[in-house]
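The complex is shown incomplete by one protein chain, all other protein chains being positioned as in the whole.
For chain A:
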Amino acid sequence: MQMQFEVQGMDFNRAGEAAAKIKKALQMVGMEVHTVRRAVIVAYEAELNIVIHARRGTLTAHVYPDRVEIEALDEGPGIPDITLAMQEGYSTAPPHIREMGFGAGMGLPNINRCSDKLQIDSAVNKGTHVKSIIFNQASGE
């Protein structure tokens, strides 16, 4: 099963809708609770990264019996230093975004924490491609 959603930059009213739909679909196909939780965190953080930082993008969930793959592809400023962006607390979000409770520099670290495999490719002034794989497991926390 594959689900794909268009995500618009700065659309905070609809932000999170794609992740919520992915969650429902994963529950319907009977994925483990632990898998659903991790996949939802990855999907939400990836979706919000597009909304906060990019002009537009797509969020895709590929669902297999043994794993979920979440892909976020955006057109935006890109990430100049991925290692730095992976550090907890590092953020380039402006003050008005932080006032909404975002921009604490936990987006990519949370995606990393919840992923079994993670690939991030980015080109400055072009965009970013995030691919996360979450294996379907009963527990693990």
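What we mean here is this: a residue touches a chain if its C-beta (ideal position, glycine included) is under 8 Å from a C-beta of that chain, and two chains touch if they have at least 3 such contacts; residues count from 1.
Heads up, the rule we're going with is that contacts and distances are computed from a predicted model.
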Name per UniProt, for the chain absent here [options: "Integral membrane protein", "DRTGG domain-containing protein", "Dipeptide transport system permease protein" or "ABC transporter substrate-binding protein"]: "DRTGG domain-containing protein"
Option touching the unshown chain, where A:M1, A:A20 or A:V124 are the choices: A:A20
Absent chain, residues of chain A that touch it: 12-13, 15-17, 19-20, 23, 37, 40-41, 44-45, 48, 100-102, 104, 106-107, 110, 113-114
